[in-house]
Every structure is written in C-alpha cells, then in structure tokens.
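Beneath this line is the structure, given in structure tokens, with notes to follow.
All protein chains but one are shown in place.
After this line comes subunit A, so read on.
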C-alpha cells in the first residue's frame, strides 16, 4: 500500500509505470484518475481542504479493507489538496491483482470509500461566487452496496 497526500501535481504516466514496475506475478493493473470538472462553465478553481493526520490514516484504513476483501498484489492512492484548476488531476488509485475482476472491484471500492470516508472537502470558486461541494446521497448508497 502506497498512500500519498500532496499539494503538488503528479505525473499519471510515471506513477502508473512505477506502480507496474513494483508488481510481480500480477495479471492485471487498474488505474483510475479523478479530474476537476467545470460543470457550469464558470469555475475559476477548486480549493481542496483536508485534515492532516486523519487523512492519511483514513486512506490507509480504506486500502487495508480493500486488501482484506480482494486478492491484491499492491495498491496506490495519491490525493491532492490545495488549489486546482479545471482539468487538473485531483487523485489517482491503482490496484494490481492476478485477476482483473479483483483489480477492478478493489479500485471501485477505494474510489467509493475515499469519496465519503476520507476527510477532504472541495470548494468551487468562480469569478463571482463560491461554494462548498455537497456530499451526494448516491455516494452513501454506494457504500451500502459494498456492505451487503
């Protein structure tokens, strides 16, 4: 498990290649990347706040859960905070497994849980308005699906 919380950008290709190079005997690697969207066409930037200390612990606990549930070789979570512009990469996860199903499901699980259980908060800032992004009911529903 490799957990990184950082303000700096990351290089998706380099991180994916480095992750792949650390795996042995794995038949599948899945990566997911989250991008800042400008839904209304007015976004100037997004400000991501987090809870230093708890963030790393929460991400590690989520990754440990994923490793307990699926047959994983490795996992990587990178999540940025601070100021991000439209189309900037916010975060990425990578999972490896001997089988693609485990790699895909574990990546989905990591995404669903870090959306609602890792202490990050997004604020959207436009030229004349700003507001905190509200959590969505669907995000909680997704967690319930994993608990069945």
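Here, a contact is a pair of C-beta atoms (placed from the backbone, for glycine too) under 8 Å apart; a residue touches a chain by one contact, two chains touch by 3 or more; residues count from 1.
The rule is simple: contacts and distances are computed from a predicted model.
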Note to self: Can you work out the missing subunit's protein name as recorded in UniProt? Choose among "Molybdopterin converting factor subunit 1", "Xanthine dehydrogenase family protein subunit M", "Peptidase" or "ATP-binding cassette domain-containing protein".
What the structure shows: "Molybdopterin converting factor subunit 1"
Check: Which one, A:1, A:111 or A:125, makes contact with the chain that was left out?
Finding: A:111
Note to self: Can you say which of A:3, A:90 or A:106 touches the chain missing from this structure?
What the structure shows: A:90
Item checked: Touch list for subunit A against the chain that is not drawn -> 34, 49, 51, 53-54, 57-58, 79, 90-91, 111, 114-123, 132-135
